[in-house]
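One protein chain omitted, others in place.
Our next item is subunit A:
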Amino acid sequence: MKHLKYTAAALALLAGPALAQDTMVIGVSIPAATHGWAGGMNFHAQQAIDRLEEVYPELDFVLATASDPAKQVSDIEDMVATRGISALVVLPFESEPLTGPVASVADQGVWITVVDRGLSQEGIEDLYVAGDNPGFGRVSGEYMVDMMPDGGDIVVLRGIPTTIDNERVEGFEAAIEGSGINVLGMEHGNWNRDDSFTVMQDFLSRYPEIDAVWASDDDMAVGVLAAIEAAGREDIQFVLGGAGMKEMIQRVADGDSMVPADVTYPPAMIATAIEMTAVGMTSSTPVSGEMIIGSVLVTQENADGYYFPDSPF
């Protein structure tokens, strides 16, 4: 009799992991760290997962980074098939290709949190966490107006041609409208240091007098600043980047006159999304809906609060 009991216990033990219903798996699918901002986003995703695994023993996380949309679709399919995820936090590489696959995951009853880049069909996700792209442009434009109340000539470097970039530029243009600020030229620096170095060199050849530069991104600001320095031009008063790269925040904090401010577009928004999803899975706290993380102007006064020395970005 005793023997039988032991066998049953052993069987139960063996079957245990497979039957355990209380462990829930949250899948996190994000683009690989191919540029600075994505690197910071990867860092914050990993940090959030490490922290939440401690806080919620009943949660298990699976993180996958994809270098293209097709790989991301495969990652998500694998998560559903092999890990039986109960929730998916996804930052789509591109909206269009990911919409169908994410929708079919949602149909299986999985909680969907979409981050930053919206899907092209509405109503699929349960929670949407995103940065404020029009706001990012608006805050940048308002800062330009504040800095140059009498107007001035500026050049603009744009990112990779995407909706994100368009929304930012539209927000910026709306903010500077009627202020006397004149945009001499706009070119795509593709959120890349080398490209923006080249574009800025050519802007400097083309325009003998430039008052300020909206680099619209901190990686691009690095390239722009190097080009200005190499050309030895004194006419440019300042360069406004964006996103909150730690080196740039550092320069803002140090009172560098060429980098007087920065506008945030925090890569840590992925942590917000994972955290809210975890809260939603483990409690009855309602977390569905939309959460827009505002873009904040960082100046010397508040720069310390936006400096993350451990982040790669």
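In this section, contacts are C-beta pairs under 8 Å (C-beta built on N, C-alpha and C of every residue); 3 or more make two chains touch, one makes a residue touch a chain; residues count from 1.
Operating definition for what follows: contacts and distances are computed from a predicted model.
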Open item on the list: Just to verify: the chain that's not displayed, which of "Sarcosine oxidase subunit alpha family protein", "Proteasome subunit beta", "Carbon-monoxide dehydrogenase large subunit" or "ABC transporter permease" does UniProt list as its protein name?
Closed with: "ABC transporter permease"
TODO: Specify the residue from the set A:Gly223, A:Gly244, A:Pro266 or A:Gly280 that touches the hidden chain.
DONE: A:Gly223
Open item on the list: Touching residues of subunit A against the unshown chain: what are they?
Closed with: 32-36, 38-40, 42-43, 158, 161, 185-188, 192-194, 197-199, 201-206, 219, 222-223, 226, 230-231, 247, 311-313
